[in-house]
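Complex shown without one protein chain; remaining protein chains in place.
Chains here go by letter, A and B, matching the order in which they are written, and residues are numbered from 1 within each.
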Amino acid sequence: MKAYLLFTLVLPFLGSLTLALAGRHLPRRGVEVLACSTILLSCLAALLALISAGPNPQTVILLPWISTEGFSAPMSVLYDPLAGIMALMVTFVSALIHLYSVSFMRDDDGYVRYFCYLNLFVFSMLVVTLADNLLFLYLGWEGVGFCSYALIGFWYSDEVRAAAGRKAFILTRIGDVAFGIAIALFFALYRDLSLAVLNQKAPGLDPSLATALGLLLLWAAVGKSAQLPLAVWLPDAMAGPTPVSALIHAATMVTAGVYLLMRFFPVISLSPAALSAVAVVGAVSSLFAACAALAQRDIKRVLAYSTISQVSYMFMGVGAGDVGGSMFHLLSHAFFKALLFLAAGCIIQSLHEEHDIFRMGGLRRSLPGVFLLFLAGALSLAAIPPFGGFFSKDRILLAVFNQAGGGYQLLGVLGEVTAFLTALYTFRVFFLVFGDRPASGTVGSSALPEAGLRPLPKFMVGILWPLAFLSLAAGALNLPGLFSGGEWLDRALAGMPGGAPPSNSSPGVEATVMAVSGFLSVAGAVWAYFLYRRRPLPEAVTPLRQRMKDLLSSAFYLDQGYQKAIVTPYRAVSRFLWLKVDEGAVDTGIDRAGKWFPFVSLGLQQWATGRLSTYLKMVFLGFTALLGAIVLGWHPW
Amino acid sequence: MNLYAAIFYLLAVILLVSTTVAITRRDAIHAVVYLMISFIATGLIFYLLGAPFLALLEILIYAGAIMVLFLFIVMMLRLTPSRRTGRDALSQWAPAAVLGGLSLILAAVIISADPATGPALKTLTAGPRELAQFLFQKYWFPVEIASFLLLIALVGALFLGRQEKKEPKTPRPEGL
Partner (left out) sequence: MIVPFSHVLFLALVLFLLGAVCAVARRNLVMILIGVEIMLNAAGLVFVGASLHWEHLEGQAFVIFILTLAAAEVAVGLALIISSHRRTGSVNADRYNLLKG
C-alpha cells in the first residue's frame, strides 16, 4: 500500500524535477513522453491503491519530514475511500489532459516549462488530496496556488496574462491566510497536526471554536474555489492555455477548496452555523455566476463562470451535510467540464485563436467530432436527464431541500433557478457556436468559410471521447434507489462522515424534486434554442438592454468594485510609500546625511589655512582652554 | 612697602611698558631696541630676586647676543617696516587681545587661589660660587647636554644659512 502511494505521489514530482533540471537537453518527444508517462503510471498506482484498500481509513507515513523535540510533521497520508476516489479522478483527468496538451502545445516553444509546471501541479494536487499532516497539506495547497500562477501567466511576455496570474495568486493567498490561522488554531488546541487525529477528537470541540474553525476553513475554500467574494480571479485566469484551464480551473484546483471542507467535515459538521454559511455561500455564488455567464462573449469566460456556479453546488452539498452528493457532483463535473474546456480549446485553435462566440457559427458541419463532444458535455452540464450531471445536481438539491430549517428551502429554490439558468447559458453557447447562422445582415457575425479553418490533429479530438462517455454515463456511479440503481458511490463512501446521509425523505419528495429540476433544465435548453437558433440576433440594442448586458457581463461589477475599493487605494498608498517615504524620506535622508559629511568637512577645512598665524592663534586658544579647565577643576592632579 | 618692593614695582613697570611698546612697533629694529630695555629690566629684577649671576647672564646673552643677532638678520634682510593699514589692524589684534585678556583673568584666578604664594619673598642671594658648585655637582649632565645642543644649533644654523649653488639658466649642450 505504501508503495502504491509513494508511486502515486513521487512520480509526478520526479517528472517535474527532471524536466526542470534536464528538460532542455532532452528531445521534444522525450519531454512529452516523460511528462505523460509519469502521470499515467501515477494513475495506475492510484487505481491499484484504491483496489487494494479496504473501506476503513488508514494513515500511512511516507517520509519523516520535520522532526524535532516535541514537534514532528511527517509527510503522512490519510487514505480513505474519499481520498482514493479523488486521487484516481485527479490522475486520470490529468493524464488525459497531458496527452491533449502534447497536441495542443505542438507549436509552442516553452513546452519544457509547461510540462514541468503541469507535473508539479499534479504532484501538489495529489498532496492536497492525500495528505494527513496539515503542514504537508499546506505545502500542497500552496503548491497548487503557485503552479496555477505560473501556468496562468504562462505566456508572461503579455502583460495582461501576467497580471491575470498575479491576480489569481493574490486572491487565493487571501484565502490561504485563513487556512494558516486554522492550522495554528488546531495546533494550539490539540498540539497535533494529523487530520486523522483531529477528526477523531472533533466531537469534544467547543461549539464556538468549531464555528470559528469552520468559518476559517470556509474562507480558505472560498479563495481556492473562486466563490464569492473571492471569485474575481477565475474569469481572468482564462488567459492561460486551455488545457491548463481544463485541468486546474475545472477539474482539480477549484475543487480542492470544497475537497478540503469534505476532509474536515467532522469538524465543520459540529457547527450548524458554519454549515449554513457554507450552503449560503454556495447558493449565492451559484446564482451570481450563472447570471454572469449569460452575458459573456468569450467562450472560455462562459465556462469559467460556469465552473464557479457548479463548484457552488458542491458547496451547497457540503453545507447540507451530504458529502457523498458533493463528491458525486465533483466527479461528474470534472468529467464534463474538462471535456467542455478541451473541446473549446479545439474550437479556438481551429478558428485561429478566436474566442468570441458571436464570431463563431456553423461549426456543426465543419467540426462534426467537436460538435458531438461539446454536445455531450453540454447535456451533462445543463443536467438534462438522464445524463450524468442531472443525477449529481439533483442529489445535491434533494439534500438541500431535506435539511431542516426554512433557510435551506430558500437555498434550494435558488439552486433550482440556477439550474434553469445553467441550461440556458450552456445551450446559448452551443447554438451560437455550432448552429447555422443567418448568412446576411447581422453585424460582425459571419461564419468563417471552411477553407479558413485550421486543421486539428486527430489525436487532439480523439482523446476526448473517453471523457464524453464518462460525462454522459456518470450518473451510473450513483443511481439513486428510485431507479433501482447501484448506488456505488454511496456504498463506497458509506464509512465516511457525511458520506451517505440518512435519507429522511419519502420517495415522493425525491421524485418531485427530480421532476422539477429535470423540467427546468429542459425548459432552459428549449428557450435557448428559440432565442439563439431560430431568431436572428436583434440589431438595435436599447439602453436598458445594454445596461443589463453590462451588469451581467461584468458580473455585477464585482471586479470593478474591488478595483476601485481596494486595489486603487492600495496602489495609491503603495505609490506614496514608494515615492514619498522610501525614495523621499529614507533615500533622500540617507543622501542628505551622506552629504552632511562633506559639508562639515568643508567647514572644518576652513581651519587648515596653511598660514602660521592661524595655527598660532589655535595654540593660544588651546592654552586659554587649558587654563579654563584648570580653573574649573578639570585637571589631573 | 620697603625699598626692595618699591624697586621691584618700578622695574616691573619699566619691563611691562617697554615690552608693550616693543611688540607694537612696525619697524623691527625699533622693536628690538625696546626689547633690549625690557631684558635689562628683567636682569635687574633677577638681581633683586637673589640671582646676580643670572642677571649678568641675562644681560650678556639675551640682550647682548640674541638681540644683536636679531639686528644682524633684520639689517641683512633689509626688512622695511610693513605698511599696516588701519582696517586689518583690528582683525589682526582682536582675537589675540581677546584670548590674552581671557587667559589673564583665568590665570589670575589660578594664582590667587593658591595660598602658598601669599607670604613675601625673603632677601636671599645666591652668589656665583654657590650657583656654580650646585650646577656642576648636581646637574653636570644637563650642562653637557646643553653644550651639545648648542653644537647642534650651530651646525644647523650653518647648514640652513649656506648659499645655494646657482644653477645655470640655459643647459649647455654636450660636447660644446
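Keep this in mind: contacts are C-beta pairs under 8 Å (C-beta built on N, C-alpha and C of every residue); 3 or more make two chains touch, one makes a residue touch a chain.
Keep in mind it's a predicted model, so treat the numbers as computed, not measured.
Engineer: Can you list where subunit A touches the absent chain?
Structural biologist: Subunit A touches the chain not shown through residues 605, 608-613, 616-617, 620, 623.
Engineer: Write the list of subunit B residues that the hidden chain touches.
Structural biologist: Its contact residues with the unshown chain are 2, 4-5, 8-9, 12, 15-16, 19-20, 22-23, 28, 31-32, 35, 38-39, 42, 45-46, 48-51, 53-54, 57-58, 61-62, 65-66, 69-70, 73-74, 76-77, 79, 82, 92-93, 95-97, 99-100, 103-104, 107-108, 111-112, 114, 116-124, 126, 130-131, 134-135, 138-139, 142, 146, 149-150, 152-154, 156-161, 164.
To be clear about the criterion, only the chains that are shown with their structure count from here on.
Engineer: Show me the residue ranges of subunit B that touch subunit A in the complex, using the header's touch definition.
Structural biologist: For this pair, the touching residues of subunit B are 95-96, 99-100, 102-103, 106-107, 109-110.
Engineer: Taking the complex as given, what residues does subunit A use to touch subunit B?
Structural biologist: So the residues of subunit A in touch with subunit B come to 617, 620-621, 623-624, 627-628, 630-631.
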